[in-house]
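Just one protein chain is left out here, and the rest sit where they should.
Chain naming follows the written order as A and B, and within any one chain the residues start at number 1.
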């Protein structure tokens, strides 16, 4: 039981930064825009947080600054992909290159400075008596809760409101939504920027909670894993919650296997989610081969109003 | 009901804020003829000016920096040979992803296919240690192509028979390939004499590609250029090329006209993966001379950029791969005059953004708003 609690706690703490980025990615892809800039945006979010926190020592201002900075990169991606209708994959790669470089450039002066940060934790004493849950969720930091909260709100937004329907329409069939009077570009802009802000929060979380000092390229490829998890989660925020924690847990499990001297190389353990995703998708695809596919159909396709036939 | 109205309000708000009060509006015309000379040059200059701002803030002269960058990449025979060396894997991978993009197969798995190619070539050296020397290179190249091609096929099969988006599968397989590589070089294939360094033993001379004229440039460059010529020919002159073009232009029509779409997808993905695998085998046998961790510094992803900048034209990829290769090589060179490594990444990102933005922007024209939308 204790092992389970410890594993679950480790999974949540490792999964939270991934989850922020995955949720951001879902918002992007749901409106039909692939954002491969995740890694760059996360880094910009992290470095901005570091600089602003060292200046102000104010957690709230830092939070806002991370949002603002990542929204900036999101705006560039949105402008290039939506207004200019350029190739989304190239734009995303360029954003990652630029974000990685720019964050390293900005971070030169603060590299190595320790952040005197202590993120408030929420103690839920009424949870204590419940076995497992009480121990795992009784003492999480506020941003882990924020992340869970965002996932739940997003779920209701996407599946239970008519905005969510428009969202789906814009991602599936922009021309139809245009006819319905939904502003395709407006929706896309809004969600790409909002999604980028969540990716920035992922960087914020990494540096504020996880490793409170700036190191160049400190995301170490987590942005790319988040992109894969979007699909693993099948664009559903609640699945994303489960997937991110599952993935975080696998990481934690790998180290524990080492301690137990179990002879499973951690590399194979880490392959499981990717291979499982492909197999699950194949299974679902085979089962639903006569039904419409689940992913946003206009994913990666710029919308030209002039192309309306 | 009330919810409904509020949504409509929100929608209207977004619309108005989007339109703004600007009396002109941009109109997009995808068929507008653009000047191929001006656009890329202007875009690059804009990017250079943008980055110049940061370089000045960094306390350096941008012209000195850019001069050094070009000098490092193209200013000497050493620089040129190294740039071409960098361009070779980029060109082959770009050729691979390009041919898939032509029929709207979004293969972003060149990175994984590259790694598998490198693994395949190395497997020959590990499992067949006592072959007659001259057999090695052909076998390694073929193994690289087969491994890469099979990895490409793993992306194609879910797409054709299980309707799984190839973008997803190819991306996932990149991670699997990377983890497989890590496993091999950290554990079973690690050089026992190598002080536990995560890499295989160095290849024997028979397992290395011959170099050209005292530089590190090798036969790989020739293979790459031949591959480009072959593909240009195949695409332009054969029935297969014609069918691919038809498929790329209108898949539905192509299917009705009797083209076997699935067969084409499978074949194209095998070729696409095979080319990336070829690049991988050339990288290990020609440059690295061993399989080691981090064998690809992101060639597969960079190749996507190379392919797009060339508008998927195989011949143009020669130039774009040299351009990007030079950008990377020059990016290291500028560090020798004191510019941090971050700056060259920024520059690459900015140039790319400006190039694709400029390309599309040139298809817009400014028009007086007529009121109707």
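Methods note: contacts are C-beta pairs under 8 Å (C-beta built on N, C-alpha and C of every residue); 3 or more make two chains touch, one makes a residue touch a chain.
Quick note on the criterion: contacts and distances are computed from a predicted model.
For the chain that does not appear here, its UniProt entry gives the protein name "BMP family ABC transporter substrate-binding protein", which is one of "RNA polymerase sigma factor", "Response regulator receiver domain-containing protein", "BMP family ABC transporter substrate-binding protein" or "NAD-dependent epimerase/dehydratase domain-containing protein". The omitted chain makes contact with just one of the residues B:58, B:71, B:104 or B:219: B:71.
Note that of B:126, B:150 or B:202, the residue touching the chain absent from this view is B:202. Only one of the listed residues, A:162, A:258 or A:288, touches the absent chain: A:258.
Contact residues of subunit B toward the unshown chain are 36-41, 44, 61, 63-64, 66-68, 70-75, 78-79, 82, 85, 182, 186-188, 190, 192, 195-199, 202, 216, 283, 287-288, 292, 294-295, 297, 309-311, 313, 315-316, 319-320, 322-323, 326, 329, 332-333, 335-338, 340-341. Counting the whole complex, the residues of subunit A in touch with the unshown chain are 6, 10, 13-14, 17, 104, 107-108, 111-112, 114, 206, 210-220, 222, 251-252, 255-256, 258-259, 261, 265-266.
Assume only the chains that are shown with their structure count from here on.
Between the Cα centres of subunit A and subunit B there is a gap of 25 Å. On the side of subunit A, the complex with subunit B involves touching residues 34, 40, 76, 79-80, 83-87, 89-91, 93-105, 108, 161-163, 166, 181-183, 185-187, 189-190, 216, 224-225, 227-228, 231, 265, 267-268, 270-271, 274-275, 277-278, 281-283, 285-286, 288-289, 293, 295, 299-300, 304, 306.
Residues 3-4, 7-8, 10-11, 14-15, 17-18, 26, 28-30, 54, 58, 106, 108, 158, 161-165, 167-169, 171-173, 175-176, 179-180, 182-183, 186-187, 301-302, 304-305, 308-309, 340-350, 352-353, 356-357, 359-361, 364 of subunit B are the ones that touch subunit A when the two sit in their complex.
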